[in-house]
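The complex appears here minus one protein chain, its other protein chains still in place.
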Amino acid sequence: MADEEIKMSNSDQMIQRLEQINPTKILTWTLLFLGSIVMITPIIFMISTSFKTGQEVYTLSLLPQKATLENYIFILKESKFIYWTLNSLWVASFSTISVLFFDSLVGYTLAKFNFRGREIIFIAILSTLMIPTEMLIIPWYMMSREFGWIDTYWGIAFPGLMTGFGTFLMRQFFMGLPDELIDAARIDGWSEFSIWWRIAMPLVIPALSALAIFHFLGNWTAFLWPLIIVNDPDMYTIPVGLASFNGEFQMDWEIVMTASCLATIPTLFVFIILQKYIIKGIMLAGLKG
Amino acid sequence: MLKDFWENITLNQKLAITAWVFLLIPIIFYTTIRFYPTFEAFYVSFMKWNLLGSQKYIGLKNYQRIFGDEDFWIVLWNTIKYAIIGVPISLFISFVIAYFLNEIKFGHQTIRAFYFIPFLTTAVAMAWVWRWFYQPMPIGYFNIMLSWVGIPQQPFLKSIEQGLYSVMAPAVWAGLGFQIVIFIAGIRAVPKSHFEAAEIDGAGRLQILREIILPALKPTTIFLVVISTIGFLRIFDQVYTMTSDSAGGPLNSTKPLVLMIYEYAFDTYMLGRASALTVILFLLLLTVSLIQLWLMRKSK
Partner (left out) sequence: MKNFKFILLSIFSSLFLLFGSIIANAVEIEYWQYTYKSRVAAIDKLIANFQNENPGITVKHTNFPYADYRKKVSIAISSGDGPDLVQLYYGWLNDFRDGGLIQPLPQDIFSHSDIESDFFKMVSSMKVDGEYWGLPTAVRSLALFYNNDLFKEAGLSGPPETLDQMVDYAKKLTKTDSNGDYLQIGFGVDTDGQDHHFWREVLVRHFGGQPYSDDGQKIAYNSAAGAQALKYLTDFEKTHKTGSNGFMNRGQDAFAAGKAGMVLDGSFRISKFNKTEGLNFSISELPGHNGKRYNFSSFWANAISTKAEGEKKEAAAKFLKYLTSDEAMQVWLDTVGELPAKPSVALVEANKQHPQYGPFIRGLDYATATTFISEKPQRQSLIDSYDMVVLKDMSPEDALAKVAKKEQELLDDFFGN
């Protein structure tokens, strides 16, 4: 891996690099590079169209001749995009914090405590991975109607407050912690909760961040359940708001593209800043999975 | 009295009680939010109910009607097609890219980022973009490019034959980044000693690939197969956004199970029928997951 490179002088490094260049490598590199450009082409066009006027929409040009911000202004003024963003933010954050707390608490308990029924609980929670949310939306909907959760943040968030996947992941990581550490703390008189919170949790931060990223992203882009539970446009999350452009009277492509942009750009931004952690987190999760 | 109790039990018993206390809220959650609704779904599947009136028990009639409905079989087959075609294609492409990308140092981060970015996008947002691309000339970019090379225009989303693949494409496109990153991690997890030994033995590239890398990637591959299969079987966002009126057309050629469930439940308010469909979906997913897990067991 790159981490294990031997330190060489700069000129030696350059010479080594130049010696490694051969035609096939250049070809491979070029193909990969072009491939990556093709991958982001839809996104580039989306961004470029968001700056075009209605007339220019149908041209194939990458850069608009008459770049304009009017689409963005229109969306921010006329639609409830700002509300949608706040809603998505609020729900995703709340849900992620809940998952980080409960999934690790349960994972830890299943990993480090010995008690009768432990295996049953673990298998039961694991089995929830088999239950698709699509099967649960109707009962959830019935439940929400009865308790008045429709059009509320709680209504959108409640199905995702704890996950079998997260629990499984955290359990894996906690199992890797040495028991001696915990036993020592117990002897010192620490409460079980403090042992978990102050000793175990800090040791699994990489796993926590991976879980946080996964869950936040999944929540941010969730569509089916928010679509069902929210009727008030003020309470839409971003994906639901986007889909509402499929309505009876609206569909100007430049507006739709702008909305899609507004939905996508924040995530891209966060990614560019946190790229290292995000990729690391996914690799981590994949290896343990 | 509680204090006496607490001081007179063993450490193990104390720990057990603490464990149950920790698990209390989660157990309540899982029971009420996952298990109970599952039973409710089964229960409602035996009813006729339109949300507003009362539930009427009709036994297996929903299932009978479903299995007798020609459209259901089309939809079921569509759902399976999304998975059987989507999974191999995406895994193949992502593996090839991961394999070569792994060896690249110059600009590795950036190129990897470009491949990964689609994974972060909202399916609905990108579905709009792709829908636009699929339009006939003069709007749709794909058709415009086809016309440059003299290929006749394609109907894409409007065609019975091409519709499903057109909807599948953005789903495959978005998933590649994740799979590539996982594959790279998997490749890099192979101990260097294996490669060094192979080089000493004079093994060629292809041999190394076949005999060292692929076997080592088996668990990773199976992980990805399971996840992406389940993902494709549950496809919804793209179909909802890309078909006119979210109908899964033309002529149900793009409609997957989840869309049919949604329509029955929230367009025509036939909740009994919809619940029965969700049970069928559940059984489908369960069967597929179990088969794949069994295969995974075998390979170990």
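For the reader, a short list of remarks on this structure follows.
The letters A and B name the chains in turn, as written, and every chain counts its residues from 1.
The rule we apply is simple: a residue touches a chain if its C-beta (ideal position, glycine included) is under 8 Å from a C-beta of that chain, and two chains touch if they have at least 3 such contacts.
These numbers were taken from a predicted model, which means no experiment stands behind them.
The hidden chain makes contact, of the residues A:64, A:233 or A:266, with A:233. Within the entire complex, the positions of chain A that touch the omitted partner chain are 55, 58, 145, 150, 231-233, 243-244, 246-249, 251. Across the interface with the omitted chain, chain B contributes residues 50-53, 135-139, 143, 147, 150, 152-153, 155, 158-160, 244-245, 247, 249-251, 266-269.
Quick note on the criterion: only the chains that are shown with their structure count from here on.
A straight line joining the Cα centres of chain A and chain B is 15 Å long. Within the complex, the chain B residues that touch chain A are 12, 15-16, 18-20, 22-23, 25-27, 29-30, 33-38, 40-41, 44, 97, 100-101, 103-107, 109-118, 120-126, 128-130, 132-133, 138-139, 141, 144, 170, 173, 176-178, 181-182, 184-186, 188-189, 220, 223, 230, 234, 236-237, 240-241, 245-246, 257-258, 261-262, 265-266, 271, 274-275, 278-279, 281-282, 285-286, 289.
Only residues 1-2, 25, 28-29, 31-33, 35-37, 39-40, 42-43, 45-46, 57-58, 60, 102, 105-106, 108-109, 113-116, 118, 121, 124-125, 128, 130-132, 134-143, 158-159, 161-162, 192-193, 217, 220-221, 223-224, 228, 238-239, 242-243, 245-246, 253, 256-257, 259-261, 263-264, 267-268, 271-272, 275, 279, 282-283, 286-287, 289 of chain A touch chain B when the two sit together in their complex.
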